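In this view, the complex is presented without one of its protein chains, the others remaining in place.
Right after this comes subunit A.
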Amino acid sequence: MSDDESAVHRERLKSALWYTIGKAVDNVGVELDVNATPQFIGALTEMVFSQVELVAKDLESFANHAGRTTVSTDDVLLLTRRNQALGEIIKEKVEEEARKRGDKEKPVKKKK
């Protein structure tokens, strides 16, 4: 992709993200009884977009370091190493998802 095409593609991704952030701000705003200016939403979108870039590169490095090309939950947990509380939130989510997947794989028992 040329630089221009790449820039356009990123703008498209950012626009899609803007929509998600806008909804998030609405939802959370209702809980907190606050509103937000479009500029706030724009700034938060930029911030999240930058964080995705940072995280993407870190995850790739972690997977690479472990000799893999597929990012695993261990890599995501490594992202949270500086913040124990955050680590616990993510760990709980990983365990919850594993339980759900475990339930799906159990064979269906025949009913008498």
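The rule we apply is simple: contacts are C-beta pairs under 8 Å (C-beta built on N, C-alpha and C of every residue); 3 or more make two chains touch, one makes a residue touch a chain; residues count from 1.
FYI, contacts and distances are computed from a predicted model.
Chain not shown in the complex: UniProt lists it as "Similar to Centromere protein X acc. no. Q2NKU0", one of "Ran-binding protein 10", "Sm-like protein LSM2", "Similar to Centromere protein X acc. no. Q2NKU0" or "Glucosamine-6-phosphate isomerase".
Touching the omitted chain from subunit A are residues 9-10, 13, 16-17, 20-21, 24-25, 27-29, 32-37, 39-40, 42-44, 47-49, 51-53, 55-57, 59-60, 63-64, 69-73, 75-77, 79-80, 82-83, 86, 89-90, 93-94, 97-98, 101.
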